[in-house]
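Quick one: structure below, then a few questions.
Every protein chain of the complex appears in place save one, which is left out.
Each chain carries a letter (A and B) given by its place in the written order, and its residues are counted from 1.
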Amino acid sequence: MTAASGELAARMVDLLPSCATRSAFAQSIVAVPLADWVTAARLARDELGCTLFDWLGAEDAGRPGAVGERHTVLLHVVDPSTRDGLLLRTEIGADEELPSVVPVWAGASWHEREAAEMFGLALAGSRPAHLLLSETFSGHPLRKDFVLASRVVRPWPGALEPGESTAAPSRRRLAPPGVPDPSWGPRREEDPS
Amino acid sequence: MTESTSPTTPATEQSATPLVFPSAADRGVEPLPPRTRGVIALLEANCTVCMICARECPDWCIHIDSHTETVQPEGAARARQQNVLDRFAIDYGQCLYCGICVEVCPFDALHWAPEHDYPGTGEHAVAELVHERADLGKWVEQVPPPPPLDAAAEAAPEAAPGRPGRGAPGTATRPGALSGRTRRPGG
Partner (left out) sequence: MTTTTSTVRLNWGTRYEVTVLDLGLACCGVEVMAALHGPGATAPEPVSADAPEVAHVLVVSGTVTDVMLPAVVASYEAMPSPKYVLSVGACSNTGGPYWDSYCVTKGIDQMLPVDVAVPGCPPRPEALLDGLRALHRQVTS
């Protein structure tokens, strides 16, 4: 099996000229504009023979200094006869809705709901909000700006310098990864009296 | 019911014969290899409270408290500061047995021991898994000796006879190969 095969990517660009291919490390990714997302999916299934839905995932688009503003959605589908894969990629901004490929592959529904729940993407078409997280959960855990509250609340044993004890710590100079600065989080109500 | 090999005493006997769980030999399992990650022992004499293990632990399960004392060793020009360990605790309920602390300790104060029989029991079972300095020091008895050196390797500089080879460093009792041959003062 050749995942993200270059040959299928080249044929996709022939069919849909608005796409562009980028190759690295023997893998090819086809960048599809958001408006052509479902069209590209249909062409992949009907013209390129990729009838097997493999996975759909999301990730932060990774602009330096602009964390969490745009997200990348990746779709990998496979041609069962040759077992070659095609990797499609599109970018979605904060205000945009992700068009659903469920009419093309019904199995994409779970993957789209998971991506929407974990990254806060807006999905076209209404579906129940919570798939994996509990009903009372707020926030989108896999976003880069999601802070793990446990790491904020629990004091880091390594914050002490040699020669200090927890009874009398000096100002914290070091913080482990994932702990934001002290201004993050709800403020405790000041005692009015 | 089939007769089992573990003795089950009739109701009349009050003192219970302990249930026999098959030992490693009975179960056809070899004894544990010496590098088994069972528990971490603290050799307190080697610890200088550098805090590297507490900082590198991915689980934040090493808790160290210390204070600084000024000591004046005999014959030294001035007094020096020394870190004194007050508390060194490893929370084995949290520990993921990765060994990063053992590897990263610059003074070999932490060692693996193959012991695995230390569950927490009673009302505060999970809290009993926090092992303080005294417990960690007791595990030092279980630490196996280091594995023997590779017989095919070159001899250590300390053991090799005569001067060391080209450019090799010296040891505490024998000068290195470049001693007396460089323009640096003292060597």
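FYI, contacts are C-beta pairs under 8 Å (C-beta built on N, C-alpha and C of every residue); 3 or more make two chains touch, one makes a residue touch a chain.
Since we're looking at a predicted model, the values are computed, not measured.
Residue A:S150 is the one among A:S126, A:S150 or A:S183 that touches the chain missing from this view.
Interface note: of B:P34, B:P58 or B:P73, the residue touching the hidden chain in the full complex is B:P58.
Interface note: of B:V71, B:V84 or B:A125, the residue touching the hidden chain in the full complex is B:A125.
Take chain A: the residues that touch the chain left off the picture are 132-134, 137, 139, 141, 146, 148, 150-151, 154, 178. In the full complex, chain B touches the hidden chain at residues 1, 3-11, 16, 18-22, 24, 26-29, 38, 58-59, 91-97, 116-122, 125-126, 128-129.
Heads up, the rule we're going with is that only the chains that are shown with their structure count from here on.
A straight line joining the Cα centres of chain A and chain B is 42 Å long.
Residues 154, 156-158, 160-167, 174, 176 of chain A are the ones touching chain B in the complex. Interface of chain B with chain A (complex): residues 48-51, 54-57, 60-68, 81, 83, 86-87.
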